[in-house]
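Apart from one protein chain that is not included, each protein chain of the complex appears where it belongs.
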Amino acid sequence: MMMSKPGISGRRRFDPFLLLIFLLVLLLTLILARAVCTLPMGGEGLAGEVARFQQQSGVESPVTAVLLNFRGYDTLLEVMVLLLAVIGVWSLATASFVKNSFATSPVQISVVRLLAPLMCLVAAYLVRQGTHLAGGAFQGGAVLGAAGVLLLVTELPWLSVVPSLLLRIGLLLGPLCFLAVAILCMFSGRQLLQYPSGEAGWIVLLIESACAVSIGLTLASLFAGGRPGGDVSDD
Amino acid sequence: MDILHNAGMFFIILGLPFFLSGTVGLLRFPDIFTRLHALTKADNVGLGLIIFGLALQSDSWLMVARLFLIWLLVLIASSASCHLVARCAMQKKIQPWSRP
Amino acid sequence: MSRIYIFFALILLAAIAAGMVRILRGPTAADRMMVAQLFGTCGVAILLLLAKGLDNMVLLDIALVFSLLAALATMTFVRRTWQGNDGEGADGYPS
Partner (left out) sequence: MTLIMLFDILLVATLLWLAWRLLATEDIFKAVVLFISFGLLMALAWVRMRAPDVALAEAALGAGLTGPLFLSALRRMERIRKEERRVDTDEDRDDDVKAGNKRKETI
């Protein structure tokens, strides 16, 4: 940004490296175009397969059925990846809750007071909606994370006030819940993540709610940019 | 039913010029305060009219409630961010435009 | 009949596309940021019109999320980028 003053000279110089990148990108585009052109046309893919087993999945939305039932292990690993991301960020830095030297506008504080609970409510609504329409754990978790970010931006440093143990439990809630269900399924004589038939509905909802909490906390912790060290630094 | 539909359409069509004038204001007005004014007021009136029109055409009260909730949220968001940006611009001592 | 709603949505999309010129031009950082605000309001209107035109009520949820999060980017911008940034000139350029 400091370099971004208009009128910096030498911007348009010829660079052989850029030419190489351009050629490589062109090559990639051609390969992708060829791959797209050779796709079988008119096939319905796996949509019919999903529709056939929709009844067993316990939910009405095909997307949620695929994410949490048919391809449950995939989602399990994704949730683990999010957890790993937080662990990585936490081991790199401590969060600095920067105090802005300007006072927060009272308007902002009251708007946040109004919006943050509403966001939590909408997050719950989206998770609930995920069983039959669009929505689900990731969407709800993202809205929950946005609520956390909103509080952090307004300098209500909840992340350093919440007991560390509680925060860690919240972060682990989704993955642990998912794993527990997966392993319990194995103990009762089924495959990994093969839910008992007829009870898949509430199991999916349980996993989704737990994951939404974890994803929301994960996103908010990633925004804070480090392990909440506890004290508020002023910079 | 039909008259409600037509009235709704009337309000939606009435709302569109507000959006267009908001964009024109954003592009043509001389300084940040006037642009804020154009953007956060005209657009919200336009959205309100469109939502009112859609509410007249909708067939359930739940839908009407959801539409008005959305409008309320946009109103809160716009007014709050308008206030924050304008306050910050005043703190930075950006001079409001005046007729030369 | 549903085509008329799509036509309205098209007009609003054109308004958004025109508004983007302000991102490139806008002298201060806040001018650029305001376009995101315009996108929020116009985007909600487009989504509502599309919901009616395509008869897909899920879009109302997306509009709800849009409107809920519309203020977040601007608030972050004001608190974290614009305000209390001491290396900045009066023109608001994040120099």
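Letters are used for the chains, namely A, B and C, taken in the order the chains are written, and counting of residues starts over at 1 for each.
One rule holds in what follows: a contact is a pair of C-beta atoms (placed from the backbone, for glycine too) under 8 Å apart; a residue touches a chain by one contact, two chains touch by 3 or more.
The structure presented is a predicted model; accordingly, all values stated were derived computationally and were not measured.
Enquirer: Which of the displayed chains are touched by the chain that has been omitted?
Expert: A, C
Enquirer: Using the definition of touch stated at the top, determine which of A:126, A:171 or A:217 touches the missing chain.
Expert: A:126
Enquirer: In the whole complex, not just what's shown, which of A:50, A:107 or A:134 touches the removed chain?
Expert: Answering carefully, the residue with contact to the hidden chain is A:134.
Enquirer: In the full complex, which bits of subunit C touch the chain not displayed? Write them out.
Expert: Listed in rising order, the touching residues are 3, 6-7, 9-10, 13-14, 16-17, 20, 23-24, 29, 32-33, 35-36, 39-40, 43, 46-47, 50, 56, 58-59, 61-62, 65-66, 68-70, 72-73, 76-77, 80-81, 85-87, 94.
Enquirer: Residues of subunit A in contact with the chain that isn't shown?
Expert: 1-4, 8, 11, 61, 63, 126, 133-136, 138-139, 142-143, 145-146, 149, 153, 219, 222-223, 225, 235
Throughout what follows, only the chains that are shown with their structure count from here on.
Enquirer: Distance-wise, how many Å sit between the C-alpha centres of subunit B and subunit C, to the nearest whole number?
Expert: Spacing between the chain centres: roughly 11 Å.
Enquirer: How big is the gap, in whole Å, between where the Cα atoms of subunit A centre and where those of subunit B centre?
Expert: Each chain reduced to its C-alpha mean, subunit A and subunit B end up 31 Å apart.
Enquirer: Find every residue in subunit A that makes contact with two or more other chains and list them.
Expert: Touching at least two other chains: 102, 108, 111, 115, 118.
Enquirer: Check each residue of subunit B and list the ones that touch at least two other chains.
Expert: Counting only residues that touch two or more other chains, subunit B contributes 73, 76-77, 80, 84, 88, 91.
Enquirer: What residues of subunit A sit close enough to touch subunit C in their complex?
Expert: For this pair, the touching residues of subunit A are 1-2, 100-102, 104, 108, 111-112, 115, 118-119, 122, 126, 129, 133-135, 139, 143, 146, 149-150, 153-155.
Enquirer: State the interface residues of subunit B toward subunit A in the complex, per the touch definition above.
Expert: Its residues touching subunit A are 73, 76-77, 80, 83-84, 87-88, 91.
Enquirer: Across the complex, what residues on subunit B touch subunit C?
Expert: Subunit B reaches subunit C through residues 9, 12-13, 15-16, 19-20, 22-23, 26-27, 32, 35-36, 39-40, 43-44, 46-47, 50-51, 54, 57, 63, 66-67, 69-71, 73-74, 76-78, 80-81, 84-85, 88-89, 91-94.
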